[in-house]
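Here the complex is missing one protein chain, while the rest keep their positions.
Moving on to chain A:
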Amino acid sequence: MHGVKREKPTAASEEARLARKSKEAVKLAAYKEIESKVFQAKKDRWYDDESLQLTTNILTLNPELYTVWNFRRTILLHIFGTRLPRQASSHDIEGSKDIFSSLRESPSDSPSASSSSAGTKGKEFSSRDVNEAKRSYLETDLELTEHALRAHPKVYWIWNHRLWCLEELPQAGDQDPGLKWKVEMGLVDKMLQLDPRNFHGWDYRRTLTSRVASLMREGESERESSTGIEFPRTLSELAWDPEVKALHLELAKKELDYALRKIESNFSNFSAWHQRSKLLPRVWDARGLDEDGRKQERIKELELVKQAMYTDPSDQSVWIYHSWLIEQVPSRDILEEEIQAIEELLELEPDSKWCMQSLANYKVLLSKFVGSEGGEGVEENLLSSARSHLEKLKDIDPDRRARYQYLLDNLGRGR
């Protein structure tokens, strides 16, 4: 259990406890009844609307029951496979039961687009009717999972089921096949507004983006689509049709902008910094930037980081990202410039652990350039300055003392 406060048992709460207990007994009995019905239906392989309704009932009470989500998908697949009008001409597989009742009454009693056009047993159905019926079921599930996610944004099984529904959802008419994924972005937006660090939301967002990206690849050679490489890795690793490449680049830029907006509203959003770290190098690859081009891009990104650094120098998200930008391909002038900027910040914030940590790291890196380009005195100065930062860090951040000592012990090695 996470984040639930413990209550001290008091005389008053003892009474409340007893009242709660009798209430709980009623709830328990109701839960056990529906639980046994669902598992009986599963055991009997009863794949119909009634079972579907049973799964709705129990999942509303307990969305963690992965077995019941599995059962729900099995029911839906069965309905799609054997009971949709596609097999209208085949004989009645479930005996005397009206196997098309599901087309006239959608499972949650919500008005169904197909109910008027579905017709009766034995009628010929067009593939359009099939899709409409399937859509109606899946839209019910999309609604169900949306409600469930609002109440339980961290339950893996709900996110999974939702993704499965979208995969199965047929496109309506001749609409854009990517539309369902784009529309879904709206839901992720809402979820990430409620909790901008929800990793389910971010993972789901990446999944949607990669689905949109793969739809852009239609028509590419089989050799390429069979590599299993997904967006954004596609930007680095595939020999591209220029048109597809441009589309993927545009998509990557959109995602970079999204992450930027999240950072601008809160510099401490590590999830958003992470997202930029995943996309930027791919974009640089796709643009075919040489070393100097990449350097210019890193300088631009460092400007953004600098703003964040000055806003809250104690925020580790920014510094971890900063060190990644610096360390990829260390360059002498970037190091010099960043060291100077951080020294200035350190003057304003003399006890900033992150300033000192970064300075120690970057001074050691810079000393390697200076060393290889002559200037023994300068190199020694940089190393001794790094040493004094690390010594001070041992005092101001004693919990991590052993790490600073380790860095001191290795200082100047590996040249």
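Simple rule for what comes next: a residue touches a chain if its C-beta (ideal position, glycine included) is under 8 Å from a C-beta of that chain, and two chains touch if they have at least 3 such contacts; residues count from 1.
The rule is simple: contacts and distances are computed from a predicted model.
Comparing "Polyglutamylase complex subunit TTLL1", "Protein HBS1", "Polynucleotide 5'-hydroxyl-kinase GRC3" or "BET2-geranylgeranyltransferase type II beta subunit" against the UniProt entry of the hidden chain yields the protein name "BET2-geranylgeranyltransferase type II beta subunit". Of the candidate positions A:L28, A:A172, A:L194 or A:V329, contact with the unshown chain belongs to A:L28. Within the whole complex, the absent chain has one touching residue among A:G173, A:G228, A:P242 or A:G288, and that is A:G228. Touching the chain that is not shown, out of A:H78, A:H274 or A:K394: A:H274 (per the contact rule at the top). Within the full complex, the residue among A:E218, A:D292, A:E347 or A:D399 touching the omitted chain is A:D399. Which of A:T55, A:S136 or A:S317 touches the hidden chain is settled by the complete complex: it is A:S317. Per the touch definition above, the residue from A:Y137, A:W202 or A:Y258 contacting the chain not shown is A:W202.
What chain A contributes to its contact with the hidden chain is residues 1-6, 24, 27-28, 31-32, 35, 39, 42-43, 61-62, 64-67, 70, 73, 156, 160, 164, 197, 199, 202-203, 206, 228, 230, 232-233, 268, 270-271, 274-275, 277-278, 315-317, 320-321, 324, 398-400, 402-403, 406.
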